[in-house]
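A single protein chain has been removed from this complex, and every other one stays in its place.
Letters A and B mark the chains as written, and numbering starts fresh at 1 in each.
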């Protein structure tokens, strides 16, 4: 029986990245849907659960994607609400690569640091990957500074992740773009901003004596941290251990491929942030 | 040569049900188009008929679907108008599963009853499956009551099917939702309403002494007839022989798969209500 992945994408054009990755993970047929929101998915989910017998249902799965994480979360919730009893298929949520990229980035940070004793600064912390990186770091006991151009956006993201642990602090990028003041006591910087936004240079980051690890997740020049190469992978540059987007990207792709394959092992799995980070731990 | 099915769907999202079913019927490549109407299909049909040689053309076919049967009928007509000479491909119309589901339902009704001597009440008779069930029942000589919340809609559907035989009567659901008065003399009830609409309970239906067979085509709880299980298949419950959506659905899927396969036997077939019911007779 053919493996069918139903790609539910919240953008006006379904992600080609997610499509190619699904095919490379062995999906036989990809059914791509764009402009997805909670109000138009019920018939698509019913088409998934009513077309194959219960023993064959594991050969159909759903992938939720798109550039907007909050939209993806709502779609994931509605997909799960549309299941009933054993009438369900496995589903993975990875809007904009948020979960797989964050999982890979935090995996590498954890190789270098005791995260439960670390302070992490996430630049571009309100974007898809930034907020998921903050989420995972916090779940491992780190103190996390979520940095955005907009303080209110940063505060909103902190409140969405968790507003009880006290581990999350919102911060905005200072007026002149000098982020040095945000780094005090930081062990880790993750740059997860939009393509083309450079937050700082390695020289500027080196002024922070506590800083040990820098991870830049932008693959399109100019990169997020000037002086990092996208291929850096645990490269020592001065006092800093550096990772670039392609250095992290190998593991990200491995996780992504693996989890798409895993979707077809049974019809009752949900892969969101914590499950995807756990997969990274087993694969790194 | 690869088997290509061109899915022309009148909805804003092409049906995933039809897509999965096509793949399971052996289609190699599915080309799905949504938001289809008579004004945008000509280039799509030309792309079907001008790309392969005349001997290979049977490997391309068209499927017309979507939730709106009238829109699907118009698309089917325009598809056929766009063919000329031997430049054509086979085409199947099954908007919202109307034809395959109705064919399976009537097949089972016919196993239990002499339909030419029967009176049938179709609840939700203006929906896709309801109107096709009424159509087939009438063509077999049954008297059919088409029931809707709106009398004018029911009358419209009766006029669309046939307004010369006198076999079709329109009726609206009574004010308190008590449908008992509609059942007088009925041998068969088919419930083909929207998901989540419960028309009556088996207890209420049992009050009708003439009634022998009840078929509920809704698979999503709450079902259309309270007390029926979706898996019922010729189950005797009190005086009634009962079928649920999954009980009928096995044959529906078998017909659907079979006809998709048959599309690729030659390039000049049209599968609409009567052809699809005939396929059910051969397969049940």
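Criterion: a residue touches a chain if its C-beta (ideal position, glycine included) is under 8 Å from a C-beta of that chain, and two chains touch if they have at least 3 such contacts.
Every value quoted in this text rests on a predicted model; they were computed, and no experiment measured them.
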Sole touch to the unshown chain from B:46, B:117, B:210 or B:239: residue B:46
Omitted-chain footprint on chain A covers residues 11-21, 23-24, 30, 32, 67, 219-221, 249, 253
For chain B, residues touching the missing partner are 1-2, 4, 6, 28-29, 31, 33, 35-36, 40, 43-48, 50-52, 60, 84
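The working rule: only the chains that are shown with their structure count from here on.
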When centres are defined as mean Cα positions, the distance from chain A to chain B in whole Å is 43
